[in-house]
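Note that this complex is displayed minus one protein chain, with the remaining chains in position.
Coming up: subunit A.
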Amino acid sequence: MWRFTAFEALLGPEDYNPDVTLPVHSSGAGRNAVARNARRSSRSRPAALKGRRGCERRAEGAMWGRLCGSGRILLLAGAARHCGRPHRTQKLFSTSSVLSATEDEPTAPTDSTTKVASKEGAAETPKQKLLKMIGDMKVEVTTKRKFQQLKEQEIKKQATNKQEGLHGGSSTFQNSAEDVQRSKPLNPELVQAASAVASSFPHNKEQAESELLAQLRRHEETTDKQRRGGTINICNVISEMTVKRQSPAQRGVRISNRISLEMDEDGQRIKPGRPSSHSDSGRSLKAGKRLNIFTKASPETENALKTVSSPTIWDLEFAKEIAAVTEQPPRNGFEEMIQWTKEGILWEFPIDNEAGMDDGAEFHEHIFLEKHLKDFPKQGPIRHFMELVICGLSKNPYLSVKQKIEHIEWFRNYFEEKKEFLQEI
């Protein structure tokens, strides 16, 4: 699998040529965008015919991507065929020196790769083609890997449906593309290109060449398989391709580069090694050391710290600010009533006889006043009179219970005083 790391190194981490990218990249967002672009390009065939040749081929490639299930590689191959402009390649190689140290395959040591890169003249088109083709592949894989893994199943399903749908309309199209695909590994031009690349390696030329060719053949196999039945999961292919990702060291370099860039923003450069030591691959909230500055306070000291003092304006305003964070307008009438109740401008629910009575007495003490008539005669006009009195009192909301009892007391004393006269009568 070293080929991918090798060519990724040549390409540099961020630098791929926008010209060679497929329409897939252009709107680049998610699974649906791919489907959409593919369909669009397949449908806009008349327009594409009129346009540039490259454009047409791109459309072809994209369409193949859809027809062949998840045949991402085909799509790339299609795109790769029209990329041979020298000036772009030069740009492509310009970043290679930084990351060339990432080689970990002994057969292709670092300096040789760089040499390939630097030696590339403007005229060596076959080699460039090959490099670019594989370079594209890597780009594709890295940018699309994520949602591929997520969504490959649906894509496959859709793609097969699509295949049926499009079969009739675009058979000639398909044939032409198919021809190209079939002939690809047998294409002497490519073999030539591969050997050209291999020849520029100082050692192990044969091995390099055969490995290159083997890889190309493998592409052919996978595409064939997928075209026939779509039985091979693209996920497997892609995961294989990306098994060899960057080594931790390489990533460290990358991250520290990024960090040092940020340092530049800050106006100062710091040795990249130091901050990046923490930011290594397995970043997680679970693992790591604590700062070890504070010690946990014991409950007693905590309580001791909570000194009671009147809230300052800072505290009041902070509380207000916090409350405002979750303040929501009422979502329905009841919530509005809740709000009003809290503001104190609505009768409190449940509405009962006790609203507004706050002398601490219960309603029955206000209403059932017979128990205060024990000292009065059990019958007769006085009893009758007193019953009328308590009836009136029980309906009076303006007197407190105490006042009512005092009122009854007054009558008791009064009749007590007048007892003699009454008995006389």
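Methods note: a contact is a pair of C-beta atoms (placed from the backbone, for glycine too) under 8 Å apart; a residue touches a chain by one contact, two chains touch by 3 or more; residues count from 1.
Quick note on the criterion: contacts and distances are computed from a predicted model.
Per UniProt, the protein behind the absent chain is "Small ribosomal subunit protein mS39"; the candidates were "Transport inhibitor response 1-like protein", "cAMP regulated phosphoprotein 19", "AP complex subunit sigma" or "Small ribosomal subunit protein mS39". Note on the undisplayed chain: of the listed residues A:292, A:379 or A:423, the one touching it is A:292. Only one residue in the set A:348, A:370 or A:406 touches the chain that does not appear here, and it is A:348.
Residues 29-33, 35-36, 39-40, 43-44, 46-47, 146-147, 150-151, 154, 258-259, 262-263, 265-268, 270, 275-279, 283-297, 301-302, 305, 312-314, 317, 321-338, 341-345, 348-350, 356, 362 of subunit A touch the missing chain (whole complex, contact as defined above).
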